[in-house]
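Removed: one protein chain of the complex. Kept in place: all other protein chains.
Let's look at chain A:
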């Protein structure tokens, strides 16, 4: 019997890297929108932070969509 260590290692690496990537992106999105929140509280605006925040969310959503297309494929 041969254990397929390669596939196991792939699951480990992909699992950790993709999770960190998704959670990291999403949290960056929250951080970006937080700056906007803080700016609004000061009576100004932080357009760059806001756009960046939404871009992070969009990237994370795209990654999820890719994942679903993988299982559907």
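Convention: contacts are C-beta pairs under 8 Å (C-beta built on N, C-alpha and C of every residue); 3 or more make two chains touch, one makes a residue touch a chain; residues count from 1.
Please note the rule applied: contacts and distances are computed from a predicted model.
Missing chain, UniProt name from the options "Glutamyl-tRNA(Gln) amidotransferase subunit A", "DoxX family membrane protein", "Phosphate transporter" or "Ferritin-like domain-containing protein": "Phosphate transporter". By the touch definition given at the top, chain A reaches the unshown chain through residues 1, 3-4, 7-8, 10-12, 14-16, 18-20, 22-24, 26-31, 33-34, 36-38, 61, 64, 67-68, 70-73.
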